[in-house]
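Read through the structure below, which is laid out as structure tokens, and then see the notes.
The other protein chains are all here in position, but one chain of the complex has been omitted.
As written, the chains take the letters A and B, and residue 1 is the first residue of each chain.
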Amino acid sequence: MGQKLLMKGNEAIAEAAIRAGCLHYFGYPITPQTEIAHYMAKKLPKVGGVFLQAESEVAAINMVYGAGSTGTRVMTSSSSPGISLKQEGLSYLAGSEVPAVVVNIVRGGPGLGGIQPAQSDYFQATKGGGHGDYKQIVLAPSSVQELYELTVEAFNLADRYRIVVMVMGDGILGQMMEVVEFRDKEPIERPDAPWATTGHGCERSQNVITSIHLSPAVLEKMNLSRLEKYKQIEEKECRYELFNDEDAEFFIVAYGTVARIAKSVIETARQEGLNVGLIRPVTLWPFPRKAIDKVMGTAKAFLTVEMSAGQMLEDVMLSVCGRKPVYFHGRMGGMVPAKEDILQKLREMKEQLG
Amino acid sequence: MTHEIILAGFGGQGILSAGRLLAQAGMMDGKQVSWLPSYGPEMRGGTANSSVVISDKPVDSPVLSNASALIVMNKPSLDKFEAWVDKDGIVIIDSSIVDRDVKRKDIESFLIPATKIASDMGNTAYANIILLGKLIQERQIVTLENFEKALYVVLPPKKHHMIPEEMEALKIGMNYADK
Partner (left out) sequence: MAIIFQKPKALKDTSMHYCPGCTHGIAHRLVAEALDELEIEGRTIGIASVGCSYNSYDYFGCDMIQAPHGRAPAVATGVKRSKPDSIVFTYQGDGDLAAIGTGEIVHAAARGEKITVIFINNTIYGMTSGQMAPTTLLNQYSTTTPYGRIADLHGYPIKVCELLATLDGPAYIERASLADVKQIKNAKKAVKKAFQVQMAGLGFSMVELLSTCPTNWGLNPLESMNRVKDELVLHYPLGVFKGESLEV
């Protein structure tokens, strides 16, 4: 490993993107992720890249669509209300299979909501916030180090599958500083992009990037071929972390910042005679169902903790599929679940289940 | 050993940068660290706080709901965070702004008129450093050597000429005899 720096989450994302060879960034200001734009505006011109502040979120995602169409590594970032505006573009990117990386540093909603951390964009991110049958890979880092590593990985995944990869954090992850240890050389995979619209140079046939297919039969076929790709991703790209999973009875399922808080509960719980493990999904789509299966032997119950009204909860319930009870604790609007409240919930579960 | 430190006050008092300095110095001491600021409109004149964790083991959660140490630079912050301090924890208060001591008996407190001392030195911006000095003196959270190095990293180059004075302010805080 190379250089170690104390860095803000947002800056680590920007630095990671540049290291991954993303020299094009299009964005629009919104709290709490503007440091990404600031960093890009400062750094990109120095490395021969392009930073452009777009006139709107809608324009920004379409600039991403244009640059991505030429096979260029490109990124935009925003926060919840801005990501809502980008949904049209995300659907087009999915429909025309143009790779891109989109960062969402989530804040409380709905509407303009607040600017404090939240996880209430889970449905939008994992179930397709735009129109049509489509998926995007959603990565959920839980430390600044992971923001860096997963952002680099996001570009590789986007190119490998010609898909949009969303890096989803929250206001805390974006704003906090932790130590990042940078690799000397990034593991960059860049497959050829014979599909890209770069000008045919009178040497090959025309490339067209489009998502419109007015024939129902053709459109269904396009969808089916994408489903095939999504299936492959589900098989190969599920990522998760298990903690204290050997013989735990109660499993907290949490991602991002909340997983960090959950982890800090486990030691205290043990002192009270509560044997608690943690399942931390790193990919939210594809959701790591395997992780749930894996602990089903010892697990008595699951507790999903989120900064939302219970969105990932539905995926947890689908994965548990009635085999064990699933409980939920959530805070909203920028409120962060407290250790003590999680502990209390675990105590109640133990009492109820005996 | 894990230090969980909350620094709180008004925006503009250097609350966020004081936290960053601790985290930066902690990292240079070879510790695991995290720094979490409050963000948003608070930064423009409202209340501001930052949470710093400095530990020998990986930091579980950067989000604190209790603290082993508290530095406060205004009264609302003391009112809010006093209850968060662990038993036998430490509270450092800027007594030129906050007009009371802690109410609890199971925690240790130090009252230092930091803003006044800093103003006598000619720059109220040193108040946060004076308070940090006392904390470092009492709890050995970071080494002096790396604190000084951290100043060079955290402060923009155009302020580097102030660093000797910052270190002086730190020492005034360290040696301040209270009560």
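As a working rule, contacts are C-beta pairs under 8 Å (C-beta built on N, C-alpha and C of every residue); 3 or more make two chains touch, one makes a residue touch a chain.
Source: prediction; values computed, not measured.
K.L.:
Of the chains that are displayed, which are in contact with the missing one across the whole complex?
P.N.:
A
K.L.:
For chain A, which positions touch the chain that isn't shown here?
P.N.:
Here the touching residues of chain A are 24, 26, 50, 52, 54-56, 58-60, 62-70, 72, 74, 88-89, 92, 96, 197-203, 206-212.
Please note the rule applied: only the chains that are shown with their structure count from here on.
K.L.:
Taking each chain's centre as the mean of its CA atoms, how far is chain A from chain B in angstrom?
P.N.:
Centres of chain A and chain B (C-alpha means) sit 34 Å apart.
K.L.:
Which residues, counting only chain B, touch chain A once they are in their complex?
P.N.:
20, 23-24, 27, 32-37, 39-40, 59-63, 65, 153
K.L.:
Would you mind writing out the residues of chain A in touch with chain B in their complex?
P.N.:
That would be residues 4, 6, 31-32, 115-116, 171-172, 175-179, 257, 260-261, 263-264, 336, 338-340 of chain A.
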